[in-house]
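Shown here: the complex without one of its protein chains, the others still in place.
The chains carry the letters A and B, assigned in the order they are written, with residues numbered from 1 in each.
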Amino acid sequence: MAPVDPLQGKELLKGNVAIAEAAIRAGLQAYFGYPITPQTELLEHMSLRMPQLGRTFLQAESEVAAINMVYGAACAGVRVMTSSSGPGISLMQEGLSYIACSEVPVVIVDIMRGGPGLGNIQPTQADYNQLTKSAGHGDFHSIVLAPSSVQEAIDFTVLAFDLAEKYRTIVFVAGDGMIGQMMEPARLPPMQKVRTTRPDWALTGAKGREKNIITSLYLGGEVLESVNQRLQAKINRIRAEEVRYEEMLTDDADILVVAFGTTGRIAKTAIREARRQGVRVGLLRPITLFPFPFAPLDELSKRVKAILVVEMSAGQMVEDVRLGVWGRVPVHFYGRTGGVVPLPGEILDQILALAGRLDEPPSGELREFVGMSVSVS
Amino acid sequence: MEEQWVEQVVYQRPKSLSKVPTHYCPGCTHGLIHKLIGEVIDELGIRERTIAVAPVGCSVLLYNYFELDGAEAAHGRAPAMATGLKRVQPDKIVFTYQGDGDLASIGMAEIVWAATRGENITVFFINNAIYGMTGGQMAPTSLPGQVTRSSPMGRDVEMTGMPIRMAEMLAELPGASYVVRRSVHDIRTIKESKKAIRTAFRVQMAGAGFSLVEFLSSCPTNWGLTPYQSLDWIKQNMVPYYPLGDYKVADIVKDLK
Partner (left out) sequence: MQEEMIFSGFGGQGALFAGMVLAYAGMDSGKNVTWIPSYGPEMRGGTAHTTVIISDEEIGSPIVQRPSAALVLNNPSMEKYEPLVKEGGVLVYNSSLISITPRRTDIRYVPVPASDVANELGNVKMANMVALGALVTATGVLSLEAVIQALRDHLPESKHEMLEPNVQALRRGAELAEPVVA
């Protein structure tokens, strides 16, 4: 009998390194980036492995240059990515807007850090609006995948390339300092062969065919409107087909916690403890932040008595949740900012406090529905 | 015996240029420089593996005028985009075509770093001392005292600094292999420009590193001059500040000949 591997192929991997290696194994052909904490191990891993494998690695002079190098390589039809953190993503927004309109596939990893401004390097989720609403000027949305473990970081990185190519779109893998810096046992995917063919739209030289042009410039109003309509049709297809989420203990829940990524997993600890104390509470964890899981939220909002949104921000996803529940139930919010990670006990306190107020009649005032409790401790 | 008259083709549109009218103003030398580039691409037989990267500026629609694969870059970022295109397919010939605002102002970091890395791309830098597309504002290369829409009293160098000489500056970078300045204001300078374009492409074909040709180019519309006066203005005003010449010809380039 073959010996049984007790680890089932698992290795102890740091999030940043795991993402880098997963991308390589997904057939990444080129990486361009600029160092920024807390994602730098990702770039460092690329700097060693990509040249070893005969693939392209280049440390760019800025995030501005990095995203435009990514844009160029994507125009050549190869699998390409970059990674950064909030300040760098801000610099990339120009390029991202061009890429969105040009419809070339790219994968961007954002390991979020405290902001605004230079902020700090601790984990936050305060790039939610930046990534999900429109990571640049003009009308567009990118697919945003939010891992809550190192294994998911690996799996979503591989998925990101497939989705990017399927829809010719930008896909973000949105982690935070915790996901990037944490080590967990995880299983890497097998090494895929690097694709040798190029899509027919790629810029490979007009040999034996009409020339290909990749641009985001459309001077006529009607022609640009038709481009926008095409982009929006694609985004609607993504909304219909690519929603991903996890539900935990929602069947009988009176209280629904909505949290993603790092706060999603921290909330699980709080929810299990609340259950032990007899509170019927469950979790909706959006995995795609865009497209947001509005349909399951709609269903759950018909059954639960209150919703608690927990984020490492002053309240960004909570706006989507409020939008999605049609005012049926009060939506409360608990957030930590500045790179402070909420501890399970803090979330538990919020759940217990809410559980004690479920029978109170709603006051009818709007603020009941937008209960903000940003901690200022 | 009856004399035979045979028609011979003595001139035709380069295959690398598309059969479309350009949007360039009458007398603007963009079209001329396009033609020179197209002719050289034909002569070198590289049309089917050449990729053009257009800038933001008057030549923003460049990809419509060349029968080449082409991309439109963000303002100033063409060298970064060309870097991406070239690094993943080193067998292709990749060139950018950038104006003075694109290359010498907003895209300063990208051009300096492409040259510093010795990026194996070719850059055509069109210096006409003005922002043409936005309607004639001051450029980084506008001359001292030059009246533009955003320097109506003339460029005040006390306030804005002196115009920047890119060829000289980039030539200082060890990564640059071939950096020259040419003009297109008369037959002699046009012929020399074409030779430089050819050398620049040959540098890239040989994998010899970064090549850049700066052209002094005209903008009759925004200079408020006739096409003929504009050519004279290049000669009288631009050439003295931007001397023509070879600023960097690395040994590896000399060996090409």
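By our rule, contacts are C-beta pairs under 8 Å (C-beta built on N, C-alpha and C of every residue); 3 or more make two chains touch, one makes a residue touch a chain.
Computed from a prediction, not measured in an experiment: that's the story for all the values here.
The chain we do not see here touches A in the full complex.
The chain that is not drawn here is touched, among residues A:33, A:95, A:147 or A:177, by A:177. Within the whole complex, the absent chain has one touching residue among A:79, A:268 or A:322, and that is A:268. On the side of chain A, the interface with the absent chain consists of residues 6-7, 10, 12, 37-38, 121, 177-178, 181-185, 265-270, 272, 341, 343-345, using the contact rule stated above.
One rule holds for everything that comes next: only the chains that are shown with their structure count from here on.
Rounded to a whole number, the gap between the C-alpha centres of chain A and chain B is 41 angstrom. Note for the complex: chain A touches chain B at residues 29-30, 32, 56, 58, 60-62, 64-66, 68-76, 78, 80, 94-95, 98, 102, 203-208, 211-217. Listing the residues of chain B that touch chain A in their complex gives 47-51, 53-54, 60-61, 63-64, 66-74, 77, 80-89, 92, 109-110, 113.
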